[in-house]
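Some notes on the structure that comes next.
The complex appears here minus one protein chain, its other protein chains still in place.
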Amino acid sequence: MARFLVRRVLSATLTLFAVSVLSFLMFFALPKDPVTGMCPKNCNAERLERVRQELGLRDPLVDQYVGYMRGIVAGRDLGSAQGGHCAAPCLGYSYVNSEPVTSTLSRVLPVTLSIVIPAAVLWLALGVGLGMISALRRGTAFDRLAIGFSLTGASLQLYFVGAVLLIVFVYNLKVVPVQHYTSMLENPAKWASGLVLAWVALAFLFSAIYARLSRAQMLETLSEDFIRTARAKGLAKSQVYGRHALRAAITPIVTIAGLDIGGALGGTVITETTFGIQGLGRTAVEAVRGGDLPTVMATVLISAAFIVVANIVVDVLYALIDPRVRLQ
Amino acid sequence: MSLSPVDGVVLAELGAADSLVPVGAGDFVGRSPGQLAWARLRRDRTARVSGVALVVFFVVALAGPLIEKVYGVSPQAQFQDALDSFGMPLGYAGGVSGSHWFGLEPHIGRDIFIRMIYGMRTSLFIALAAAVITTVIGVVAGIVAGYLGGWVDTVITWVTDFALAMPFLITALAIVPTVTLRFYGPREAEPQSFRVIVLIVIFALFGWTGTARLVRGQVVSLREREFVEAARAAGVGLGHMLFRQLLPNVWAPILVAFSLAVPSYVTGEAALSFLGIGIIEPTPDFGAMIFRSIAYLQTDPAYVFFPGITIFALVLAFNLFGDALRDSLDPKSSR
Partner (left out) sequence: MRSRVAAAAGAALAVVVLLGACGKNTGQGNKVDNGRTPTGVIATDPKDSMGPAAPVPGAANGGTVTIIRQAKISHLDPQRVYSFAGLMTAPLYSRSLTTWRDDGKGHLTLVGDTAETPGKNVNNDCKTWEFKIKSGLKFEDGRAITSKEIAYGIARSFNPDLTSGPTYIQEWLADTPQYDTKWDFKANKTSLPPGLTTPDDKTLRFEFAKAHCDLPFAVSLPSTAPLPADKDTGVNLDLQPFSSGPYKITKNTVGVELVLERNTNWDPATDPVRHQYPDKFVWSFGADPEAGANRVISDSGADQTALAWNGIPSSLVSKVAGDQSLKGRTLLEPTPSANRLTINTQRVTDLTVRQALNYAIDRDGLIKSLGGETVASPLTTLMPPSTLGWKQFDAYPAGKSGDIEKAKSVLAGKTPELVLGVSDDKDGTEVGTQLKNNLEKAGFKITVKTIPADAKLDETKKKNNPWDLYADSWAADWPSGASILPPLFDGRAIKAEGNSDTSFLNNDSINAEFDRVLAMDPAAQATEWPKLDERIMKELAPAVPLYVDVAYYLHGSKLGGLYVGSIFGYPAFTNAFVKP
């Protein structure tokens, strides 16, 4: 287990390094010049060029990259145009937001976590719950309804569902407040009511795959010999399904959940935009559009880290859930 | 919003790996597993209904220019005289009439019906091409990694992890404007097909990881089987081993993954439109159409309804068919 973890962490570090290099290069190929955005109406080319030099955009790419990475580890001095000294972990200064990128991240990360984690709990509970019950009541009206519901969700667009939810519940029925992030520590009730539509929309779209999967897995497991043996031994239905069948069916669900949650934590751009909530995804998109390199780098790295970590967690969970899996 | 659209569904198969490989056990009647699956598929009513729907969609998309001739309206023609001073279509339900079956787009005033027909062509072409390319890349990478193992496996697995870790939407957002500016001269219009190709390439870059992981897992479990060892002992070449011996044994899950990948690219393409990097005007496209129409949910519901219900039906039909296909290929999943 320990050796496995070390190997995975090393490989993950290498992945993140490659992600950082690639996103750095990608950014410099962009047609958007980060500096002309600062240009007022009567723009002066020479003055702009001085700004570019001041911001270090004329340094060789390698120097810029090394400087950025060193800043993360040891902090760096950015000059008065970028707010002076930037302590480690320094992710740079965003001249678009007029603040250090670490401030941006510490503001938007809790937002994305608040959207994704409760939504994931909801979609897992809903999806797996529907799937399991459908499997046990195979062929009944409930089964058909549940599958129809989940397939409908899977075939819709998030921004469509979001727009309908907003128009019905916020603008017309007025039973849900305008979607807006409030810190959970500050006011849990406002936190929940301000994000509930985002959770519902994500859960509706994401639960489909879990419902179909858990239904199929459950059906398959139920026909396995060990379940028949357990039933024959006279174990109670609930015990057989709950302990044995569920456990065997859960492995592939964990795999997908890990990927989905890891991906979603990297930014739910469309959800955030639809509901007007400023999280990681939207920040990343605005940074790419605004030519805001330090913010692009930071958001890409964080998103990638979430996915990489989610992958490792899934592997470890595998071993914990299923004793047959051995990590090597 | 799974980054690799195929991932979710495909990885699910890993859990049920063994059951999905039709090794021919109990093949008493002498029918191949493929024939068995086909028979099961034909008996399945969902498969029949969704299959027929898909055929209709494809025929309509292919017949686009023919339909235009019969219908008599071009996808680029504007009918602004039929709009009021706010640019909203006059008449009932967004300007539905004998000459404009599904009404007109607000503001720009083009015919929705004919743009939907052409939009379907664009969307289906992108989705199918992306699905074919990602499947081919995924299968080759997976089969090579799974069979050869060792450092080849390590490298391919790492590249897979890397592609998975690159945030899809942000990367796409960076790539699209960049390549657009690099490939065409400043005074050359970007041909309509160019953006289509760019989108397919973007899907191809990110979409293959799921299939690769799936196939690799399957091949690893086959590697030590007798028939592989027998072939190895007989000294067959690597190509023969990979594509003649191993591939035929993993086609079932690949097929399922493929059929479920297509609709995910249809919706994925619509998501790119949302970010402003999808298909651009004046090319008719489903994703762009549905995205543009959402804002009119309250003022011109018909404009949202016609493309919305069609893209919904298309994706649903694919999903139902993929589901049915899975069932028919999996002898154990009895219903």
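Annotations
The first chain written gets the first letter, and so on, giving A and B; residue counts start at 1 in each chain.
One rule holds in what follows: a contact is a pair of C-beta atoms (placed from the backbone, for glycine too) under 8 Å apart; a residue touches a chain by one contact, two chains touch by 3 or more.
These numbers were taken from a predicted model, which means no experiment stands behind them.
Looking at B:Trp38, B:Phe58 or B:Tyr296, the residue that reaches the missing chain in the full complex is B:Tyr296.
Along subunit B, the points of touch with the absent chain fall at residues 44-46, 49-50, 76, 78, 80, 83-95, 106-109, 177, 180-181, 186-190, 276, 280-282, 292, 295-302, 304-305, 308-309, 312-313, 316, 320, 324. In the full complex, subunit A touches the omitted chain through residues 31-33, 36, 38-48, 50-51, 54, 80-84, 95-99, 103-104, 107, 141, 144-145, 147-149, 151-152, 155, 163-164, 166-168, 170-172, 174, 177-178, 180-181, 273, 276-278, 283, 286, 289-291.
Assume only the chains that are shown with their structure count from here on.
Those residues of subunit A that touch subunit B in the shared complex are 11-12, 14-16, 18-19, 22-23, 26-27, 29-32, 138-139, 151-152, 154-160, 163-164, 167, 209, 212-213, 216-217, 219-220, 223, 251-253, 255-256, 259-260, 263-264, 266-270, 273, 281, 284-285, 288-289, 296, 299-300, 303-304, 307-308, 311. Those residues of subunit B whose C-beta lies close enough to touch subunit A in the complex are 1-3, 7-9, 11-16, 19, 158, 161-162, 164-167, 169-171, 173-175, 177-178, 181, 263, 267, 270-271, 274-275, 290-291, 294, 297-298, 308, 311-312, 315-316, 319-320, 323, 326, 332-335.
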